[in-house]
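Just below is one structure, and these are the notes that go with it.
Missing here is one protein chain; the remaining ones are kept as they sit in the complex.
Up next is chain A:
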Amino acid sequence: MEHGSFKDNSHATFTLGEEDHTLANAVRFVLNQDPRVTVGAYTIPHPSLESVNIRVQTTGDPAKEVFKDACQELMQMNRHVRSVFDKAVTEYKAEQERKEKKAAEELQRQRELFGSMDIESN
């Protein structure tokens, strides 16, 4: 829900229902990075009500577009986080498997060595 004025669409307040600090703080960060934004802030009117008001004031561009761009950028950042994380986890798991295999081979080799030594002593 957008609360703004019909004449000047560069200042607006967006009310999001069923949201809280989780989304609002993350969006606020990305919003403030945008050079077109003069005011980017959020407030929670009452903690018992699940709603958050996000205020966006820009230097001329429509506030709705700027807010949408911020959400879009946050979404892409998340996608990137997910891909980097998945890659790091698969690499780690592969590394662990390699280490385990090496340790198992080492153990096997040592067992064989001891086995052959017994035969020699006999």
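Everything that follows uses one rule, which is that a contact is a pair of C-beta atoms (placed from the backbone, for glycine too) under 8 Å apart; a residue touches a chain by one contact, two chains touch by 3 or more; residues count from 1.
In the analysis below, contacts and distances are computed from a predicted model.
Here one chain is missing from view; checked against "Autophagy protein 5", "Non-structural maintenance of chromosomes element 4", "Mitotic spindle assembly checkpoint protein MAD2B" or "DNA-directed RNA polymerases I and III subunit RPAC1", UniProt names that protein "DNA-directed RNA polymerases I and III subunit RPAC1".
The chain that is not drawn here is touched, among residues A:3, A:93 or A:109, by A:93.
Mapped onto chain A, the footprint of the missing chain covers residues 2, 14, 16, 19, 21-23, 25-30, 32-35, 64, 67-68, 71-82, 84-89, 91-93, 96.
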